[in-house]
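Here the complex is missing one protein chain, while the rest keep their positions.
Letters A and B name the chains as they come in the text, with residue numbers starting at 1 for each one.
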Amino acid sequence: MRLSLTTAFAAATCVLVLAALFMVFVYVPTEATQGIVQRIFYFHVPCAWVAFLGFGLGAIAGAFYLFFAQQVWDDIGYSAVEVGMLFCTLVLITGSLWAKPIWGTWWTWDSRLTTTFILWLLYAGYLLLRVIGEESERVARLAAVVAIVAVLDIPLIVISVRLWRTIHPAVLVTRSGEHGLEDPRMLQTLAVSMLAVSALSAWLFWMRLKTVRARSRLFQLRRVLAATQALRNGAP
Amino acid sequence: MLAGFRALLHKDLTLERRGGRVVVEISVLSLLVLVVLVIAYGPQAGQRPVAAAGALWVALILSGLSGASLAVSAEHENDCLTGLRLSPLEPATIYAAKVAGAALTMAVSQAATLLLLVLFFNLQFDLNLLRLIPVLLLGTFGLCAISTLLGTVTSRLRAGEMLLALLAAPLYVPELIAGVKASAAVLGGASLTAVVLPLKILAACDLLFAVCGYLLFEYLAA
Partner (left out) sequence: MNHLSYLFAAYSIIFLAVFLYIILLWRRQAQLEAELLRLEEEVRELVRKMAPPEDGRPNVT
């Protein structure tokens, strides 16, 4: 039985995700101070990572679209931002579910949370533009510009909100410069989760890109059909 | 390039001087925002520079976004933007002139807003107000730079004003945070040297938005 590359990748992703879940719920020891709710961390952090990756790819694809004016770059940018937004939303939700038992509040205007929320708002605007705006080059170019300016604005957002104190845990790099995962199994679990979520996001990106490419092809065909009909009606 | 910039700026300012639509509309919007906020804050409003600073920046953003929409949409009447693009003027020159025009128009409106702020929040006509001017000018320029760039396209879309606000406001957040901090400090009596960091952030954002606009405007004006 010949397997397509996509099917093989999907199967590998499923295996990785199952392995990550096994490690999160069975293999890794419970953290001493936070208890079992700390296990949210093993998917929360990879979700943040792929969200930022998605937005970064969206900005690069946007720049290429403006420069080369090829539809494929616009499609890549749109798909990357949409998948990035899915994982950014999951970051905020899982972060709140962790924060409630640990900090006693669903939300606080801490610098890390504020920055992530602003990022979420930025790209929510991008997606709304895509949904509300007509299907045209003009809207695609604006979306590309928004993606580029948003990515360049992120360091400034981070600096400006760091004028406030942060209570967000520094786990991966603590304030003394080392990582805060005391057991090697924690680091291993995080590594596998990172791989699993990255593979999952890559697969979702690929699926989304297929639909976006199909939609672009659809609009292109409609234009060809309209032009051909106009030509036929105009012919003597 | 400078001649083209001056000619375009002169055109926009002359139109505004004759019609006065943008200045009046954004001044009225600023007034309404300040009134609503003073009522919402309650009787304590006059005792807190932070409240005044916050109200000032809310008025700035809301009126600025509205003003930018009006200024850019004026170019869509009779397809004037296409005419500008067909002229020998470079897109970057058109962008620079548009931003300068919007910033000057907003500056006039903000003079009125500052006056209202003093009246509503029981401030004094003193040196603190003068120190506020560079903070406001930096904030105004950044808002005009980003909203002119984005407004070029959003003004032609349905729900364009909402889209402009949704796209520009999150991008403007670093300026908003730095601007409110600097304004509150200055209204509380701090000198400009005490607010160097927020001023640097304002300047950095202005530079980022101006450079992005300068480089990317031609792709949106096409």
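FYI, contacts are C-beta pairs under 8 Å (C-beta built on N, C-alpha and C of every residue); 3 or more make two chains touch, one makes a residue touch a chain.
What you are looking at is a predicted structure, and each value in this text was computed from that prediction instead of being measured.
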In the full complex, the chain left out is in contact with A
Which of A:Ala48, A:Ala61 or A:Leu86 touches the chain that is not shown?
-> A:Leu86
What residues on subunit A make contact with the chain left out of this view?
-> 21, 35-37, 39-40, 43-44, 47, 86, 89-90, 93-94, 97-98, 100-101, 200, 204, 207-208, 210-211, 214-215, 217-218, 221-222, 224-225, 228-229, 231-232, 235
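In this text, only the chains that are shown with their structure count from here on.
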Subunit A touches which residues of subunit B in the complex?
-> 146, 149-150, 153-154, 156-159, 163, 166-167, 169-171, 173-174, 177-178, 181, 197-198, 201, 204-205, 208-209, 212, 216, 219-220, 222
Touching subunit B in the complex, subunit A uses residues 66, 118, 121-122, 124-126, 128-129, 132-134, 138-139, 141-142, 144-146, 148-150, 152-153, 156-157, 159-161, 163
